Structure formats: structure tokens, C-alpha cells
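The complex appears here without one of its protein chains, the remainder shown in place.
Naming follows writing order (A and B), and every chain is counted from residue 1.
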Amino acid sequence: MGQYTIRRLLQMIPVVIGTTFLIFAAVWALPGDPFAGKCGDRPCPEAYVAEQTARYNLDDPLIVQYVKYMGNLLTGDLGDTFRGTRVIDELAVALPPTLKLTIIAITVEIVIGIIAGVLAGLRRGSFIDNLVLLSTLVVISIPIFVIGYLAQYIFGVQLGWFPPTVGTGAPWSDLILPGLVLASVSLAYVARLTRTQLAENMRADYVRTATAKGLPRSQVVRHGLRNSLIPVVTFIGIDFGALMGGAVVTEGIFNIKGIGGLVFSSIQTREGATVTAAITFIVIVFLIVNLLVDLLYGVLDPRIRYE
Amino acid sequence: MTATDVTIEPGSESTGDEPVLVVEDLQVEFRTREGVAKAVNGVSYTVDAGETLAVLGESGCGKSVTAQAIMGILDTPPGFVTGGSVRFKGTDLLKLPDKERRTYRGESIAMIFQDALSALNPVYSVGRQIAEMFRVHRGMSKKDGMAKAVELMELVRIPAAKQRVNDYPHQFSGGMRQRIMIAMSIALDPEVLIADEPTTALDVTVQAQVMELLADLQRERNMALILITHDLGVVADVADTIAVMYAGRIVEQAPVYDIYHRPAHPYTKGLLQSIPRVDAKGAELYAIKGLPPNLIRVPPGCSFNPRCAYAQDVCRADPPPALERLSGTRAVACHFHEEVLHGSRQ
Partner (left out) sequence: MSDPTSTGTPDQQEIRQEFMRAGAQNIALPGVTAEESALPVGDVGKPRSLWQDAWEDLRRNPLFIIGTILVLVLVVMAAFPQLFTSVDPRSCSLSNSRQPPSSEAWFGYDLQGCDVYARTIYGARASILVGIFTTAAVMVIGGLIGIVSGFFGGWTDSIASRITDIFLALPLLLGSILLLTAFPSTAETPELVVIGKVVFALAILGWTQLARIMRSSVIQVKNQDYVQAARALGASSNRVITRHVLPNSLAPVIVVAMISLGAYIGAEATLSFLGIGLQPPVISWGIAINDAATYVRTSPHMLFFPALFLSVTVFAFIMLGDAVRDALDPKLR
């Protein structure tokens, strides 16, 4: 297990470097005016351009730029917005609401998704199976911003069950509806994957053996479930990136002042530095999440860790 | 099928006690999109304590399905048991409610399967899977269960059992995995063990070891063994009685000596003739011509008739020949078994 962990960590390093370099190059180093569209609708103020050029060493060769940028990154210096605030401060303020929202979304995704998937997978062809299939297909088809507006309108405005927008400080209770919206698509995928995996595993040889051993039905299902959940866990890790993308939309619609909301408003105001920094941050978190999920996978599936 | 250089002794007669498992006129069908396939079409056999019955036949003849029906692990749908009885010490298992039926599995009748790698759960340790038998059926604690697991692993001759009890199935070789399955199945000292092609996936040398282990265990525990296989070579050493199946029916049943030396059914004869013989070098290999029938559209009369050298008009018309008792231990389903017995043709 230790060897496996080290291997994964080592594999992650070139990916982090590569990805951050890619982001950096895409934003700052491609031909054209790097400041186009980064300061709202007007061209950037002279002083800002001069300062940023000096700061990011934009006159230096690309590699040097990148190395200095990464150096800055590691010390927490993510640059300034053109309004003068520090990007890192804005990120720090924006983190807690997004954290809360994500926790709600992932919990909902796992709990409801897996339960729905198990119920459907165990009773193929039944009413509940078809219900799960159809509803997940519908949810996947409707883009998240449509779901967001509809939910806001129906549950927030019309029915009044939840506040239509989230108040300052983002209290947990306000975040329930956005959390559900954010979780919706991922939940649908988790349910479908669980369903398929379980249905397939229940037909596996080892499940037949479990039945032949005279185990009660619940124990037999447990045998199948354990194997079925492994790909689901992996999926949740991979899906985290999409979840963060959805957070941008969800936080925008519900007016949550989180990282997603930061990206959302920065897009509107064309604050390039903030968008880049926020996305870089999210990507690194995503990579860490993936690493953790890989490690978890090694814990759950002994075949992987003993190779 | 391999040539074996085995001397077969005339089999021991049954002890005359009440047989421990009696299958009578079992019928199983599979309902599919293309039609209904009669997988098991009136199969009857009995096994006594300490006896080894080998069920022989090619793929698709229904031997595994019969075993699954006995165990009650048939895939339903598409498989359905539509007739017959399975009596274990007098109780008809088919008539029991599910919950009660379950108590027999593992405790009284156990089963081992062909591919131990897929038959064992890859994410649980082998110790845990063996211990499960004790924890579920006997209410033992985890610790006690694992201790019993080590005992059993030693019994089936797995070296370093104590260290390996926490290992996973993929960390063992094929032969050892099969032993683990055997350990799991005999854990609760069942009266009947069904072995569905236990050695088909193994190397020849390992095959012999595993069969020897089975034979030893059976002897020690006076266990009835139903050995399902398509390999005549494997069967010669171990079996007392052989039931030959074809297209869902038993076509011949006899003690092992008689099957090998005096077959009474053309199919059995054909099988024996297909075994390549060391002393027949240079001669053309024999194979029974034709293919087994589609079980959805079984031809009228004897289902073997399209491939049979002895077939006459009576064979091609219904009803198919019934399983006729020739003596206390022999039965055959063929209109012309006399000709086959006395080798008057082919």
C-alpha cells in the first residue's frame, strides 16, 4: 500500500506541473495582447500593465515566467485584481461558502445516488428501476443552469420552501436548495452507475457462490455491493471537476459568494487575473481529490495494491 | 479428454442403506426470446453416503443446470424448475419455502465451481470467506471463525496457512484457490458435495492433486460426492457410478467399470472411442459426427438419433426411449442397447 501511494504521488507531480503550465500559457503566453479583456470593458490602465509586466516578468522568456509564477503561487502570491485587491484575499473569503456547498452536494450525491442505484439495480425491470432510469436521464439532459432557475423559481419563489437567494455569510440552511441543484447531475450519474454495477455484479460467479454457501439474501447483496461501489467511488473523484464547474453556475444563480461565484462575477467584469487564479486553485484541489480517490481505490480493491 | 493408463476395478455395490440424495424426474426449462429450451428433461439419479457419482456429458447437456436446481441457485428467470423432486434424506427440497431451503445450503449440501478465481470474492480475504460459513451458520465470532479458517486451510494442504489466511484470492495459484473453495464448502461437514467441473481449469498435475484431496476428504467424512465433468480421464479414478447425460436426459447409468468396459449406449460408446489411444498411433482420430441439438427444437424420438450409427426408424419417432433398468446398478435409454453391448456394429 505504501508503494502504491508513493507511485501515485510521483505520478501526480508531472501532471500538476503540466496543467499549471498549460493554464499559465493559455492565459499569459499566447500571441496577442495578454491584457485584452482582463480589465473589464476598457483597456487596462497603464500603471496596472506596467506593474503586472514587471510582476509576472512578461518580458522574460516563457519558462522563466512560468517558474517565477509557480514560485509566487507557492508563497501564496496570486497577483492583484485590477481594482487593487489581492486575489488571494478574495479567494480566502470565497472559500468557506463553496466548501459548505460542496459538502452538501457530495453528501446528497453519495447518499441519494447510491440508494437509488441499489434499489434500481436489485429490482431490474421493476417500477422503481424504470423510474430511476427515466428520472436520471431527464436530469442529465437538462443543463444545470436550467435546473437552477427552475428550482429557484418553483421551490424558492412559488412554493417558498427555501430562500431564492443565499444570504450573507451563507448559512447552511440557505445552501440546501443550491446544494441539491449542484448535486443533481452527479447524483443521476452515480445512481446509474451504481445500478449498472450492482446488476452486473449480482450475476457474477462469486455471488452465486455466496448463495450456494447458504448466506441470507442481505449478506449475498453485501458481497455484490462491495465490488459495485468501487467504480462508483472512482467516479465521484473524477466527477469532482464537473461538480466545480457546476458550482460556478449554481453560485451565480443563487448569488453565493463562493469561489464559483467569484469566477462567475469575474467573468462578467472581465477580471482575467481572478478567473485564472480561481480556476488554477480549483484544478489543484481537483488533482488532490483525485489522488485521494485513487488511494481509496487501493484500499477498497486489494488487486490494485498488491501489484 | 486425455488417455489414462488406469486399471479400473469392478465397482463396489451400494451399501443398501437409504440414499442420501434422490433426484427424481427433474425438469428444468429456460424461457428465452427465441423459445423455451428444455435444459433438463426428466433426470433421475441417487447418491448414497460415501458414494461418488460422476455426471458426464458435453457442454450444454444439462449437467450443471441439474446441480444448480438441486442447490436452488438456478438463475430465475430465465430458468424455471417445472417438475420432479429432489429429496434430501426424505425431504423434498423443491417444495420447501425459500427460507427453509436456505438452511440446507452449505450445511447439508455444498457446491464448488469450476473457476475458483471468479467464484471467490476478489475483495475479501480468503480467511474471511471461509470464516463466513461459521459466522453465519454457527454464530461464531470473527476471531473464532478465522481460527477455524486456518484449520480448514491446513486440512486442504495449503502451506503457511496461518500467514496466508488474510491473503486475497488473486494471490494464490489456481490449484490452491480450488482447495480454498473446497475448504469453504466442507467447512460445515455437509453430507453431499457437488463439484461442478472442479478441475477443468487446472493443469493436469494439479488436477490429480485436487482430485486426490477430494477423494481423501470424502473418505474421511463419508460424504456423498457428485462430480460433474466432461473429462472421462478425471472420472476413472474417483467415481463409483457414472451417469452419462445428453441433451437434458440421462442416457446411461452404470458402475464405472461397466461404463468403460461394457457401454450400452451408442453415445457412451462414441465418447470412449473418441479418447485418443497411445497404442493407436497413426490411425485417424474418431469423433462423433454432428452436433448436439438445439434445446429449443429437440428432434422427435431419441435426441441422439441424428448422430447415431445404430439409429432406426423407431429411434426417430416419439416417444423417446425410456431409461430402462438392466440390472440393480445399470440403466440405459436406448432401443438397441443389446446391439451396443455386444458390439454388433461399429
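We take it that contacts are C-beta pairs under 8 Å (C-beta built on N, C-alpha and C of every residue); 3 or more make two chains touch, one makes a residue touch a chain.
Note that this is a predicted model, so its numbers are computed, not measured.
In the complete assembly, which of A:T85, A:T107 or A:Q268 touches the absent chain?
A:Q268
Which parts of subunit A face the unshown chain closely enough to count as touching?
On the side of subunit A, residues 7-8, 11, 14-16, 18-19, 22-23, 26-27, 30, 32, 36-37, 124-125, 129-130, 133, 136-138, 140-146, 149-150, 152-153, 157, 189, 191-193, 195-197, 199-200, 231, 234-235, 241-242, 244-246, 248-249, 252-253, 263-264, 267-268, 270, 272, 275-276, 279, 282-283, 286-287, 290, 294, 297, 303-304, 307 touch the unshown chain.
Everything below uses one rule, namely that only the chains that are shown with their structure count from here on.
At what distance in angstrom does the C-alpha mean of subunit B lie from that of subunit A?
Roughly 53 Å separates the two chain centres.
Under the definition above, what is the set of subunit A residues touching subunit B in their complex?
Per the stated touch rule, the residues are 203-206, 208-216, 219, 223, 226-227, 230, 300-303, 306.
Write out the stretch or stretches of subunit B touching subunit A in their complex.
71, 73, 75, 102-107, 110-111, 113, 115, 118-125, 132-133, 136-137, 168, 170-171, 181, 184-185
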